[in-house]
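Every protein chain except one is present and positioned as in the full complex.
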Amino acid sequence: MTEHQGIESGELSDFRKGVADWIKHNTPADPGFLLPQTFMEVGSEQVLSFLREWQHKVWSSGYLGMAWPKEYGGGGMPRIFQQIADEEMKKARVPICFNVIGLGWAGPLIIDTGTDFEKETYLKGILSGEDIWCQGFSEPNHGSDLGSIQTRAERDDNEYIINGSKIWTTMGNYAKYMILLARTDSQAERRYNGLSFFLAPMDAKGITTSPIQKLTGDYGFTETFFDDVRIPASCLMGEEGHGWRIAMQTLQYERGAEAGAAGGVAILSTVMNDLLRIAKDVQRDGEPLMQDPVTRDNLVKFLIEEQALYLAENRVKIPALCADYPNSVALSTKLRGTEFFRRMRQYALTLQGASSALYVGDEDAVEGGFWQRAYMNNFSTTIGGGTSQIQANIIGEHVLGLPKD
Amino acid sequence: MTEHQGIESGELSDFRKGVADWIKHNTPADPGFLLPQTFMEVGSEQVLSFLREWQHKVWSSGYLGMAWPKEYGGGGMPRIFQQIADEEMKKARVPICFNVIGLGWAGPLIIDTGTDFEKETYLKGILSGEDIWCQGFSEPNHGSDLGSIQTRAERDDNEYIINGSKIWTTMGNYAKYMILLARTDSQAERRYNGLSFFLAPMDAKGITTSPIQKLTGDYGFTETFFDDVRIPASCLMGEEGHGWRIAMQTLQYERGAEAGAAGGVAILSTVMNDLLRIAKDVQRDGEPLMQDPVTRDNLVKFLIEEQALYLAENRVKIPALCADYPNSVALSTKLRGTEFFRRMRQYALTLQGASSALYVGDEDAVEGGFWQRAYMNNFSTTIGGGTSQIQANIIGEHVLGLPKD
Amino acid sequence: MTRTANLSIEFSDEQAMILASAKDFCRDKSDINAVRALLKSDTGFNSDVWNEMIALGWTGLYLPEQHGGSEMGIGATIPLVESMGRHLLSTPFISSTIAAQAIMRGGSEEQQAKWLPALAKGAIGTMALLDNEDWGATDTSCLLSTEGNNFTLQGKKLLVNDAAVADFFVVLTKYQDSIALVVVEATQLANNAISNRTLVDETKRAANVDFTGVTIESAAILAKGAEILPDVRLIGALLIAAEATGCAAAALDTVVDYLTTRKQFGRLIGSYQSLKHPTVEILIQMDSARTLIYHAATLIGDGKLSEDTEIACRMAKAQAAEALSFAGDRAVQFHGGMGFTYDCDAMLYIRRAQWSQHQYGDPQHHRKLLASLLLD
Partner (left out) sequence: MTRTANLSIEFSDEQAMILASAKDFCRDKSDINAVRALLKSDTGFNSDVWNEMIALGWTGLYLPEQHGGSEMGIGATIPLVESMGRHLLSTPFISSTIAAQAIMRGGSEEQQAKWLPALAKGAIGTMALLDNEDWGATDTSCLLSTEGNNFTLQGKKLLVNDAAVADFFVVLTKYQDSIALVVVEATQLANNAISNRTLVDETKRAANVDFTGVTIESAAILAKGAEILPDVRLIGALLIAAEATGCAAAALDTVVDYLTTRKQFGRLIGSYQSLKHPTVEILIQMDSARTLIYHAATLIGDGKLSEDTEIACRMAKAQAAEALSFAGDRAVQFHGGMGFTYDCDAMLYIRRAQWSQHQYGDPQHHRKLLASLLLD
């Protein structure tokens, strides 16, 4: 723990101890069902209410929104405190703070650029978990190319009329608000300039959601349809035509959320240590699997890959060691990380022996079927936000300067 | 050994014994230098004269050109005898019969479609090894797309005037004749129709060859330049404009050569058994490498792949088992085989430990550096005749019906 | 492999006929809607279809004529099972076939006469082998003890396929320090002995079965259980390999379909080499598996399996499982957002891959044993 401006390190380490102590006494008991690893896996009322209660507890105990303005439910404290709280929660593997679009995207955006009215209206409900937020960027058939968004928002006096549809809306069926990107000007010379950004109420008439069942069998996303939906013009964030800019700004916050600006741990990370746990408990050919040399060689390969992946974040802080391909680490982290996890989770199943056939819901399943579900859920990361194939193109073209397809 | 039409199986097995016996008494002693594995590796006079002598011996003993017409130096016997002789020679791993373009391409073509004059002129020299043949199809910058051949042959009275250049000419610097594909009509509507096929003398004035040094450091190919080269019009094979057709027919014979129509084993095959030999002799971490479980797992993976590859040739004879993708085996054999060998040979080097740093010419090198050279030479098969990347396209498009790039 | 490799593949006209009719049957009876309709069902199969299969004589295909079979050899079932895999047609066929092989190979004349005719007529048998997650275990904690003329079982078996519908179980147990296979009829089980599992592959059914307290007569102990168990395991591996090969081909079809119809950035996505070339790799892996299963089907006979046959079965299982794992994984990825949904059939293949991988030993297990056969 290094010292922070104006804060004594003693204060920070005391605070850290306090968090750890709080966690020890407040971590909820095993609910008897497998908890989601990310906020994209909230597929049932049961899970939802459990997570809502947990987030409310974290917030009301002062460990969420610690750096948000005091007058809107935050703690008004330096960010370092939230970072410490997050670190401890991550270490202790408590459940996630699930309202991620609110905490990590909409909230920071409203704090930075919102009107007093917007702050007053939205912030507290985000922190308490009362108001769930969802995101409406992606559309069917357009993948992640935001430039080709088709959903229209037409100004009609004091309202906008929304028509179109969105896909991969996280918790679309539970959300109270959506950050919505829609086209207000279909004539704009550059297609990105025709977009506007809305804080849209999900209870508006004409909005319907259709839950998407994932390959895991669970839910967590919806398709969201807008049929002559009228929302107040006051839902427009910033100016008309600035939607693309605001969306890009919003995407920047994602990192902030992880880093603790909003607080709450959005992803329950798994690491190689978790995988090794399986290998330690399993028999293969009458011997402990962990003694099998082929398995050991495979595990070490994964450990080397993991180590290189984590270390890359530290190397990139030293420009001299990234001189030839300066943006290589930044642009390849998604591909490397998501593909590493895909292979690692698939491998976890090969370790389980006969038990790999079991699934979430079976009492005999290894770790409740966590790995089975995690392997399949992992495809959201190798497909969403630009498939691995597209990522490889991006790296080839933008890091190595190879020609486009 | 199944019975052959009109030949008693006893006759065949007696013959087989005779070949084996002949091999036992006639296989040349180790010449003290590493012999080529294919005819594309004849890079020195020393190697050439050794192979020439060997081929002459095989032929004069009656084991080469056994199915070729008797009047032109052949044996006039049923093909089955040549097949048996080839099998035995392959098994005994005698040196190759190196004059492959003559034995496998030009010879069969001349026998099938040549004039009496051509038969008289060319056949015997091919068999005896006196007249080395080379192939002039590929051109610089055009890979294996024969349609774009630029070398021109203009008719001038009783001669053709050749201008242009060829690349990857096997033994171009030693050859007496070339099967040459050149453009006689640059106006032909379909570019393939403008090509003609020649049996060209390599000693004609204006032909120069420039040996190509391979990545192995050895030679075996030349670049061949034609500068106002005049050859007799009688060198034209078949009719003007039929070059493409004849070239395609010639390529068909390649299999025939292997199958024994011409005779002589053109490739000294290596199989997994050869690889296992290395693993048996080597120490790793103070133990015999063959006892290392990771190595064993890798070796078995290769053995499964090899087995599947060899078995595929037998499965393809049963149409019911190839109903869904009837040309899958045929079109994928090159990709599978050449890539298998590339990986297998590269793996052979990892088995060798410190010795993998040694090369051909070093007395301590494992098997004379055979594997080091074979790994590098293997790229001629994953690059030549359509790179592996192009092969994958061909399979995707012609077997699976996927769209073109 | 100093041995000369056995490279034979044979396929009789009869087998070709079976294959042709199996293909048609599976296609007709098990289109993707039929498959999906059964996912949440209790038994996981359509009993009408199963009865038709029985009527076609498939359940007796490899059984001796004297017991109501057509004695074509176990190899004849490979085209059947491959076709079932290709259409995800789930029935107790595989479970029953393996159990029947155990009785046919390990049972006395009397034991064969008692159970084989019923099996030929469609009775359902299944193997109960696992004490824990280890398919390669060489011992068992399920014990058979004796008191007078009665034998009593003690122990639970895990992941017994099709247990809930089985008429009887062939149970791996230990009697006086020796491995034994005993036949237990479903009627002998205690209430609640069967505890159904939740499987990642929703087309399959399995349960844990508690045999504790079940009493059997000596006639239920297979005459040559310990002797034929290794062969039965190999046959199990080969049948799973055949099914997995078919399923990999189905995954390939699904991918090819999508790649030749879906456009992105104005191009059919199959034109991208990053999708095209791995799809070719699926073909090659599947093709290799197919070659190896029909090689094993050629070698396998009714007698004790030869070393060549053992090699062939293990290679087939190792290759087929790898092929399907790869195909299922890529099938999901290459369908993009669509692949992430339950509605996309890629889901069926990636789940089947998890199921097939370990059944009767995973690829690493088989390669380890192949190493002893081929390298030492």
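Should a chain be cited, it is by its letter among A, B and C, assigned in written order, with residues numbered from 1 in that chain.
To be clear about the criterion, a contact is a pair of C-beta atoms (placed from the backbone, for glycine too) under 8 Å apart; a residue touches a chain by one contact, two chains touch by 3 or more.
Every value quoted in this text rests on a predicted model; they were computed, and no experiment measured them.
Undergrad: I'd like the shown chains that the missing chain touches, ordered by label.
TA: A, B, C
Undergrad: Sort through A:92, A:248 or A:311 and give me the one touching the missing partner chain.
TA: Touches the omitted chain: A:311.
Undergrad: Could you please point out the chain A residues that touch the chain left off the display?
TA: 272-273, 276, 279, 290, 293, 296-297, 299-301, 303-305, 307-312, 314-315, 317-318, 320-321, 324-325, 328-329, 332, 335-336, 389, 392-393, 395-397, 399-405
Undergrad: Residue by residue, what part of chain B touches the chain that was omitted?
TA: 143, 167-168, 212-217, 282-286, 292, 294-295, 342, 346, 349-350, 352-362, 364-365, 369, 372, 376, 379-380, 382-384, 387-389, 392-393, 405
Undergrad: State which residues belonging to chain C touch the missing partner chain.
TA: 272-274, 277
Note that in this section only the chains that are shown with their structure count from here on.
Undergrad: Taking each chain's centre as the mean of its CA atoms, which one is most distant from chain B?
TA: The most distant chain relative to chain B turns out to be A.
Undergrad: Let me have the rounded angstrom distance from the C-alpha centre of chain A over to the C-alpha centre of chain B, please.
TA: Once rounded, the distance between the two centres reads 58 Å.
Undergrad: Measuring from the mean C-alpha position of chain B to the mean C-alpha position of chain C, what distance in angstrom results?
TA: Distance between chain centres: 44 Å.
Undergrad: Considering chain B alone, which of its residues make contact with at least two other chains?
TA: 293, 297
Undergrad: Listing for chain C: what residues touch at least two other chains?
TA: Residues 272, 364, 368 of chain C each touch two or more of the other chains.
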